Structure formats: C-alpha cells, structure tokens
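Quick one: the structure is below, questions incoming.
Here the complex is missing a single protein chain, while all its other protein chains stay put.
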Amino acid sequence: QTITASIAQDVRSTNPGVNRDDTTDGVVLHMVEGLVGYREDGSVGPLLAQSVDMSADGLTYTFKLRTGITFHNGEIFSAENVLWNWTRYMDPATEWRCLAEFDGRNGLKVESVTAPDAQTIVMTINRPSAVFLDALARTDCGMAGILHYASVNEDGTWNQPIGTGPYKFGTWKRGEYFELEAFADYVTPAGSAPDGYVGAKKPLAEKVRFYVISDPETIKAGLLSGTVDLAAVASTDVPEFAANPDFNVADSVDASKHTLSLQVVDPLLSKVEMRQAIAAALDLPTLVTQVTNGYGRPNNSAIFPQSMYYSDVQKQAFAHDLDKARELLAEAGYKGEPITIIANKRPTTPSFETAVVAQAMLQAAGINATIEVMEWGTQLSRYFSGNYQMMAFSYSSRFDPALSFEQFSGPKDTTSGKVWNNPEALKLIDEGKAVSDPARRQAIFDELHTLLLHDVPMIIYSNGVNDIVSNKRLQGVVSWQSKLRLWEVAKQ
Amino acid sequence: MHEPRPILDVRDLSLEVGRTGIQILKHISFNVNAGEIVGIVGESGSGKSMAARSIVALNPPDIRRTSGSIRFEDRDICTMSKRDLRALRGARVGMVFQEPMTSLNPSMTIGRQMEEGLRLHSRHTKRERHRLIVDMLARVGLNDPSTALSAMPHHFSGGMRQRIMLAAMMLLKPALLIADEPTTALDAVVQRDVLELMVELTRENNTAVLMISHDLAMVATYSDRVVVMSQGEIVEQGETQSLLEAPRHAYTGKLLSALPQRMPARAIETTPVARIEVDGLVVDYAARQGLFREGKPKRALNGISLNVMPGEVVAVVGGSGSGKTTLGRAIAGLIPPTEGQVLFNGDPISPSSTNYGDYRVNCQMVFQDPYSSLDPRMKVAGLVGEALRHRNDLSAGEKRLRVTEVLDEVGLAASFATRFPHQLSGGQRQRIAIARAVVTRPQFVIADEPVSALDVTVRAQVLKLFADLQRKHGFSCLFISHDLAVVEQIADRVIVMKRGVVVEQGSRDAIFDNPQHEYTRELLQAIPTLVRTGHGGVKLGWRFDSDVLQAGPKAAE
Amino acid sequence: MLKFAISRIIAAIPTLFIVSVSVFFLIRLIPGDPASLMLGDLADAASLADLRSRLGLDQSIPVQFTIWLGNILSGDFGRSITSQQEVLPLILGRLRVSAEIVLIAVLLASVIAVPAGMIAAWRQNSLTDVALVSIATVLLSIPAFWMGLLLLLLFVLKLGWLPLVGYVSISQDFMQGLLYIILPVATLLLHEIGVIMRMARASTLEVMQLDYITHARAKGLSEAAVMWRHAFKNAFGPTWTLIGIVLGNLLGGIAVIETVFAIPGLGRLLVEAIFARDYPVIQGCLLMIATIYVLVNLVVDLLYPVFDPKVNAQ
Partner (left out) sequence: MTRLSPSAVLGVLLTGALLCAALLGAVWTPYDPLGLNFTLKLAGPGAAHWLGTDEFGRDVLSRLLTGAATSFWISFLTVCLAVSAGTVIGIVTGYFRGWVDRVVMMFNDALLAFPGILLALGLLAIFGANKYGIVLALGLAYTPTVVRIVRGAVMSLREREFIEASRVMGNSNAYTMLRHILPNCIAPLTVLATSMFGWVLLAESALSFLGLGVPPPAPTWGNMLASGRPFISQAVWLAIFPGLCISLTLLGINLLGDALRDKLDPRMRH
C-alpha cells in the first residue's frame, strides 16, 4: 500500500547536498544515507558506519563500515564507494554546497581520506574540531550521502539517486508528486525504534508518495478526505484534528529558532539599553502562546530544548518588566523615534504574527513600533545587507550549539548579514567549535547565553513547532525536526 | 360591388410621449380596405410615422398609447399576445421604416437579412428562397442581385438600401404593407418601377398599402384614398382625386399651394476661379475582404469633372447608386480620391494643404442620412451650435441667438433645442442637419438629398432659405437630389450622372426642356408632376405632355 | 488579410523585445538574489560567491542581458536556477496545463455570460436583470482562492464526488481529465462570468436602441432571433475585446487557482520563480505570456471586422 504525504514545494532535485531545500532533504534522505547521521537529540551517530573513532589528538577519524549493505541496484556497499563519493563531493564541479566546510575555506580541512581495507575509512583533518562529524551529518549537506556511481551519467552529470536508504527512487511528476518505493533488501541499522536518522529504519509501506500541495487549506482538505495520509499542518488547525478521532497528532519542537533580530549598528539600536528595553517590553511567553497558538514553548536560548547542552543556565529568560523598560528607554534617551519591524507572510513561519504582537507590546511600553511586510526574498536581501532595524526572522535548525550560535554571529564588517558582533562572543564560539570536551563546551555555551541575554542582539523567543497530523491508519508517525520521516511507518 | 370590409381599422388613436404628457397623436381614425392603396400626407412631425408604427405595435419605448384601438383583420392589435403579434408582423403586415440607412443590420449580409423573414413565414426550400430573393431584387432594379446577397449594407448607396428594404417586405406578400416614405432616396425611374411593382402586388395578392409620403405627385398617381395630417390630427381624408382637386381644409390648401415651381433662370456670373472645381475625380472602394481573399476594388466614380461658381446651385441628379453621394463625400474630403483633385477657390485641397482649415469652415455638408450623422448623445442646440465653434467673432449669446434663428429658418420651434435626435421625426432630423450646415453661413454646401423627408410647405421654406443665403452671402451649393421638381425649382445648372460618369450637364432650362441624353429623358418622363387647377387644387400631368407644358411655369415665359 | 496577419506577427517582435528588456531589468530591480535565496540562512560568504559566479550573476547586468539575448535568439532559454531544468520545455509543459484550464473556462464563461448579459439587457430593469447583475457581482466579489476552497470543501469533502489534487490532461484521458479539471475550471469560470456578462449587457443595451432591431421585429422575428441574429453580433465587439484580454490575463494569472488545486501550471511556475528569483524562468515565462498575448490580440483584431464590417483591420 501507498502512504501519501504532502509537501509544500516540489523537490528541487534528487542530487543530495547540491540543489536542495529543507523539503528536498526530507525526501532525498529517504533514499540516501551517509556514514553518520543525527540522533533524535542532535548528537551524531553512525549510520552506514558501524562505529566511529576519534584519535586522541582529534585529527584522525576512523570509520568502520557496516557489512552486508547493498545499493538499490543490488551492488555491494564498501569503502571503495566512500572514496569515490568523497572525491566526487570534493570536486568543485559537483557543486556540493558544503564544500567550503571541508576544503579549508571555512577553517576546517580534510587532509586525507583513505581506505585501509574494504570496511574501513580513515579521515584526517587539519585541526581538532567538535563539529566535523556534525558537518558530515548535516542534512543540508545531504549527509554526505553515499551513492553508487551509476547515480551519475558518463559525463559526470547527475542522473538519479542510487543510494542505500530504505526507500528507492520511484516516479517524479514535477509539480505534482514524488513517489518512493520500498527497498526490499534494506538492512536496518541497529535499534528497536527510529532515532533521528539512525536507529530502526525499515520501509514498512510499499510506496510513499509526496504530493506537492502548497495551500494549507487544501492540505487540510486532503487529510480530511483521506487523499493525504499525513502532513504538517498549521498550529491553528491542530485542535480540530486533535478532537477528530480519525486522526493522530504528533507534535514536537525542533532546533529552528524564531527570533526578532535587532540591528546593533543602527543609530538607535546601537545603545544596549535600547535593546534591553525592547526585550523588557516584550512579554515573550504571551507572544509565544499567541503566535504558536499555544503549541510552542518559550525558549530564549540558541540551544534547542532536547539538546544535551540545554542546561539550567540556558533556561534563563528575558524578564518582562514594563517599568524597567521605561527606565531603560529613558537611559537610552529614546524620544519616540519610529522602529520598523520587518516581517513576511510565509505560512511556514510566524513572522507576521510575531511582528503584530510585538508591535502592540512595544507600543504599550511607549516604543513607536511600525510594521513593514515584505515578500520573503526581499526580506532576506535586507537581512543579508543588514539594512533593517528589527526583523521577525527564523533560522533553520542547527543541532550543535556552536554552529547554532555561529549562525547569527560574526563581525559586521566582513559579514553584514550576521546579527551579533560582540568580539567576546565570537571568540567563545570559535572555541566551542574546536573543543570536544562536553563539560568545557557546556561552560562556553552557558557563558554565551548569559552574554546574549545581556547584549540582546536578537531576541530568540521559541523554537519551531512541528505538528504532524496523520490518519489513524498510519502507525509509527513521529514528528521530528520538520522532516517527514516515513520509515518505520506502516499503513493498514 | 359590396362595401369592402376594412382590413385595418384605426379608431380614436392617441399617443403620448412618456410622462411629459405631450400628445403626438390626437384621436385619429382611419381605415384601409383590402387591396386598396391609401396615402398619408401631411406636415413633417405630424405623427405619421408614429401612427404607422403603432399598427405593428413597435413604437419607441417612451411613446404610450392613451386611447383608441387598432383592429387588423378584426383582431385588436393593442390587446394581442406577443406571440400573435409576431405571427402577424412580416407575414400579414409588412412595414418599411422611414430611414432605410439605419434599418439594415450593419453586420449581416443582405442575403441573410432578406432570407430571414421568408424562412420564418413561408415553407419554401432554401433554393426557392434564394430564387425568390434574387428575383425580387432584380424587380426593384438592383443590378447584379446575386452578388448583392453576400454584400454588407454599407456597400450600398442610400437608394439601393431603400430598395432592399422594400424588396424584403414585398417578398413576404403581406396583406397590408406599410411604407413610410418608401421612395425618398430613389431616382425617378426606379421610383416608378418600384411603385408599379407595388401596385402589381396589390393586384396579384390583394395587398393593401398604407403609404406615407411627402411626394404629392406620387400619392396622387398611385393611391386610391388619401389622409391628410397636421399636428397630430387628421384634418381631412377622402378619394385622392377629388380631395386633391378640391381640398376642403385650409391645411390641405396650404400644402398644395406650396408645390415647387420653376423660378426664372438667374444670371450666374462666371468668375475666372470657380468656387469648387473637380478635376478628373476617380474613387474606388476597397474590395470586400475575406480572411484570405482580396477581390478587386469597386469603381464608384470614373473621372468626374465639374465646377461650381460662387453663388451657383448645381444640382446632381441621376440613378440611385450612380455615385452622387460618393461625389459629395469626395469633394468634402471624407473619402480620399483615387485619382484627380478638388480645387477650392482655385487651390487644390488635401488634408495637408494650407487652405484646408479654411475649406473645412467654408464647406459644409448635409448628409443623406440625417439620423446617423447626428451624435445620439447631443441635444439639438449642441448639434447646431457646435458648427459655430470656430466663429470667434460671435459671443456665446450671439451664438445662442443664431441657433434659435436658424432653427426658425428651417421651420423648427425654439423648444426643439433641448431634444435629442431620437426624439425627432425624420423630417425634423433632416432640418437639424440642414440647420447645422448653414448656421455658419458657409461659402459652399454639399447637400445630399436635403429635403427628401420634408413636406412641401417646409420644403418650400427651406428652399427659400437657400435662395436667401445665396442672395445675401453668395453661397454655392452642390445639390444632390432625386426630386426633379425640387431641382427644377432651385438649380442653376444640372448634372446628370449614371454609373459613376456624367452623362449630361447644362443649364437647368436646357436640361429640363431639351434633354439631350437618352437617360435624362427617361428620368424626366418617368414620373408625373402635379399641375395646378384653377380652384386651389391640383391634378396629375406628365412632362412633355402638352397639357402640362401649358399649365406649367413654362407658360409664363 | 493574410499579408496583414504576417506583418502583424512581424510587428510583434518589437513588443517581445520590449517585454524582454523590461522584465530583465525589472526583476533585477526587485531586491533579493537567487543565490542567497537558494542558500537561505545557511549562506556563508564563500559558497554564496561560488554560487553567484556559477549562475553568472557576478557579471554586470548589461553583460548578462547580452548573453541572455544571444542565447534566446539561438533558441536557448537557459536553465532554471532552482530546478536546473531547461526553461523552454519546462514552460511549454506547464503552459499546456494552464492553457487547457483557461481555454475551457473562458469558453464556458463566454458561452454562459454573453447570453446572460443579453438577457439582462433585453429585460432591462426587470427582476431578471437585477438578479443576473447581482449574481454576477457577488460572484465577482468572491476571490478565487475563497471560491476554490468552497468548491473544494463542497465537492471533494462533503460530497466526495471529485478527486482532490492532481492533474490528468483531458487530451490523454478525457473522463479522468474532466474530473480533475472541473473544479479549477468552475472557479475561474464563476469569477470571469461577471465581467463578461456586464460588458455584454452594456453593449447590447447600446445596440438595442437602433433602428434595425425594430426593423427585425417588424419582420416578425421572435425575440430570441432578434437578440441572437441582430443584437448579438453588433453588440459583441467590446465583449470580444474583453474576452481576449481575460484570456491573456488568466494565462499568467491563475497562480491562485493552481495553488489551491495543486495543479502544475504556468501561473504557479511563474509565482514560484518570482519567489525564488529564478531569473531564466521568469524571463522565459513572460516572453511566453507576451507571445500569447500578441497572438490573442492579433486574432481579436483580425476578427473584429466580422462584428463590425466597417472597421477594417488595417
């Protein structure tokens, strides 16, 4: 039988880590797997590898590969395939989007990759890194997925993914649907239940079909009519489905961040008191309840709640205090200058809603806030150029805390799009990327959080919420990190 | 012979305009017997057309019947169901409207428009219908009827369209044919043929005809009885012969005394520069277009040369479709000539020439079809006043005064100034068109059938106006007309056209008294003229009939 | 006439050139660039620069334009930035889908609206007239995305008569195709009926005053024949022009309906391309739409003399 799901945009391409977006990753990663993958809590675990060992100096990683694994075309998977894939990824002609993460341009460089035997891969890097494995597991890098070389044409151009995943490529009617077929010879990694991208991964349905439906109301109608078995829905619709005995709702919080970014080099907002006043003026728990319809939880940390680094310090929040806000405004010498909040109306993020609520709260504190709504592409270009005062902006998932902080931090002069330019913080982030010792890392991240609360370069208010509604006929549906994950899901 | 039962019986009919309560028909009664031809004559605007339209219940929406009944074949038209009415129209009662130019659907071929009624009211096969239509078109004198079938109305001249309309109605052989000014645009020969045809029809099918006309000679020749109307009332009715010979009502007398008569010839100075000189004019109409075919163009004028002196009235007569309107329009600069040129006061004119502006102001035109040449969204005052726009020497008040003045000159009360064209009778529209052309006192007017819809009294008034203008302002006129009596009265010189060429031209007297060309003779002999009798009445006579010549103006010489 | 048609088609080339130039520069005026949109918030300076140079966006705009124009002239519309597909086949494929829906909808809308408008005119100021005009207006005031949703809820959810999403060309499988096409067509149709109907009503009223209508009645023709044979053709001119415009407009403008019914058509392609600043696709789409416009208008102009023989197309 066929499980039908819906995706909001068509898959961009089947070439992992090359031409992709979140939706594409979600579909493609049913077909390809990398050496390592994320676990539920954002840590990295072996996937095609049996085990991963790091040398004491942190420069050599040894991957033992699992045996008995075949590609969709029946060919046996071995270290040789890994070498071929790595060469392909490192070739600029492949246009792998994560090339810069491994060729030294962003600091880290993979010096060599060798295969001492058919079941072993050894990688050496130029300096110790806490995020090397994380980068390999990143979904936007296509997990550095291992493909059979028949996936590309003679001339090296992309053809079709022949991977090792639980589902294999079926049919793709562009703009309509993408269909996967179960890979009968799939060998599942160890584990009794799915754990992120690792753990049990059996394809339980014969086929999985992703319909491309962008209108949320049509998706809803699809669910209700039974055309669509499962789909992510807007939080406003959750109560209705929760009350409907024919449906299950799985919800989870992911590692994406909803924020109000402030421009710290804006004449008005460069005063830290001003930014603190804004933070104090906002009643964030109410805001979160409002914009996520009660399904989100406030979180002011760059680290997502399921992470092992989500400590008590990370739970510290901005305090809502109107008196304090007014005091700070006076200190900043604020005289009613307008502050414009830029927002967009994409249905996937609560940008517009946040702007509306924030505007009302800021006005209540005597801050003259206005809203300017723009189309997403326009907003993004404003973000990158730094041409804004305040912006309701959302960031995609980063599991590693260091990467999560780095996502919005950097010096303004070289990267105008970064929000936080406190040198002290930047140093801490660099350190967090290098050291591997969890305790040390925890200390660094806690310090960063405290600094963030003081500096207020942005107000992170919550993480993304994923509400997946599925028909009762489906079993095993879980909501995880805004990706539909249809292995270990069965349909009756 | 037993008293024939009237086929149409109109009793006590009154009509009113909308809510204003203005009465346009006041308690009129008349009847028509089977096989009888009844003429309605009378003042322009007296309600003749409205009375006729009432018979087929096709009055304009704002005209209401306030009293009376109309019985046709013993059934009351006023209370008849829509369905019965439809069965009646066309089949039993045929109606030809006053303005043939606008009565044909501009986007439908002639053939289809003619076939329509026939298909509806008869059981002929397609081929039979085709034959009947072609026959009928030939009988009304349209040459090449089978090609005409696939032509559009705008490809035809005014007279041709009128014949097509008549043919379409006669084709159905109705019991009653109502013809509102059926021959205004027809030349004498065709007019005679058409009327003979109508008479023949009444004999063949016992068709009754109700004929509205200003042409008293025609009414006198063909009708059995005549009804005289004035100001919404029937002032007199009776046997045609006796009524005309001894009119009882004053209005009838007035009508008869206003009949045109030849004035003594005037001396026209031949100046070195003619006011208008036409030199070798050729006009081709672009061929009809199909999606993928291009036919050959139709030549409407074939090398016309003429000139008009200052103060001279040159009449153009000739067969319907001979190119008179085309000539007028080409001189007015509305159609670019294919060859040849037009000179105004000695200078050639073209839209780019320097004298063009001057020409525009000094050359005016009265269109053959007054209705479509009047902007439907403008009131009379605006329509006439518009022509004065370029007269900067007049103040606004003076202009207004001038408009009232000219309306009076053409016999319309000042109250007409606030009417829209659709609220006027045919003759009233025609007078607006004339008023518009002469209000600026131009040097030259092209008048295309300017008086065809006017009753003789008004016509006399207008012709007098022309003569006055001529005397006072030395204005010249190219006077296109079928009405030879009118031409005889007003023209200094006459040009006879046939098929796009001039067949004869000369002074009025020469043409009327001593026509050289065969065709001219034919024209002159085709229709009767009315000759005054001693006691205010008239009787029929024919040109070149010694009787007429004695009684006619010629005798005065 | 044929000569004229050909000369008109040749005369369309400047139009297309104007479209190309203006769209090329207009979309580059819109803030946002495709590279950063593709990379999103994951962009780092290095990969951004990489991508931009790969897409040729690092060159000056006039240079980009010359390259693009050269390619177009040699028949190469380029590749989509986001999906890497070749633009021309992509657009043609999507166009077929949209064209099918739009043509059927406009045809049906005209077939319904023109007679309805004529009836309204014929019975001017009657209850029928007011009712027809009101219905048309109400339909007009329901946006397509609402109308689509309501139809969808009714026919798919409540009644379960029609499938929800997907698309089968009616040229491939008529019955299947029909099922999929009904709702989008109905949505479009209901929306366009109003405009066309009102135009038909107004121009019919204009014609109904004329003598030849009375004359047609005097022939004893039934009201239907009078309206159809005599009023229709003469009143159809402005309506005809409007239908041409509606047709052209819709081809680029049914994005909303394609979104609601998840149909892979040209409108959605264009909107998505605009969102993604997929320049080659936007440019290609607009050239395509402009070409269609030119053709539709050509047909409108060529046929205009049929309704008004006095007007010649030249």
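Worth a mention:
For reference, chains read A, B and C in written order, and residue numbers begin at 1 within each chain.
Here is the rule we use: a residue touches a chain if its C-beta (ideal position, glycine included) is under 8 Å from a C-beta of that chain, and two chains touch if they have at least 3 such contacts.
Note that the structure is a prediction, hence the values are computed from the model and not measured.
In the full assembly, the chain not pictured is in contact with A, B, C, by the touch criterion defined above.
Screening C:Ala35, C:Ala113 or C:Ala144 for touch with the missing chain picks out C:Ala144.
When the missing chain is restored to the complex, the residue among A:Glu217, A:Asp266 or A:Glu447 that touches it is A:Glu217.
Of B:Ser14, B:Asn355 or B:Ser372, it is B:Ser372 that touches the chain left out of the display. Touching the chain that is not shown, out of A:Gln290, A:Ser409 or A:Gln481: A:Gln290 (per the contact rule at the top).
Contact with the omitted chain, checked across C:Ala5, C:Ala45, C:Leu205 or C:Val299, is made by C:Leu205. Although one chain is hidden here, its contacts on chain A can still be listed: residues 216-217, 234, 236-237, 240, 286, 289-290, 344-347, 352-353, 356-357, 359-360, 370-376, 378. Annotation for chain B: contacts to the undisplayed chain at residues 18-19, 61-62, 329, 332-334, 357, 360-361, 363-365, 367, 369, 372-379, 386-387, 389-390, 420, 422, 436.
For chain C, the list of residues touching the undisplayed chain reads 11-12, 14-16, 18-19, 22-23, 26-27, 29-31, 125, 129-130, 133-134, 137-138, 140-146, 149, 153, 194-195, 198-199, 201-203, 205-206, 209, 237-238, 240-242, 244-245, 248-249, 252-253, 255-256, 259, 267, 270-271, 274-275, 282, 286, 289-290, 292-294, 297, 300, 304, 308, 310-311.
The working rule: only the chains that are shown with their structure count from here on.
With centres set at the average Cα position, the gap from chain A to chain C is 39 Å.
Chain centres here are Cα averages; for chain B and chain C they lie 51 Å apart. One simple way to say how far apart two chains are is to compare their mean CA positions; for chain A and chain B this gives 89 Å. For chain C, the set of residues that touch two or more other chains is empty.
Annotation for chain B: no residues touch 2 or more other chains. Only residues 9-10, 12-13, 19, 21, 92, 95, 97, 99-100, 105-106, 140, 173-177, 211-215, 217-218, 221-222, 224-225, 227-228, 375-378, 380-384, 395-396, 407, 414-415, 417 of chain A touch chain C when the two sit together in their complex.
Partner chain C is touched in their complex by these residues of chain B: 56, 58, 82, 86-91, 94-95, 97, 99, 102-108, 112, 116-117, 120-121, 152, 154, 165, 168, 172, 286, 289-294, 371, 376, 422.
Contacts from chain C toward chain A in the complex involve residues 30-33, 36-47, 50, 54, 82-85, 94, 145, 149, 152-153, 156-157, 160, 163-167, 259-264, 268-269, 272, 275-277.
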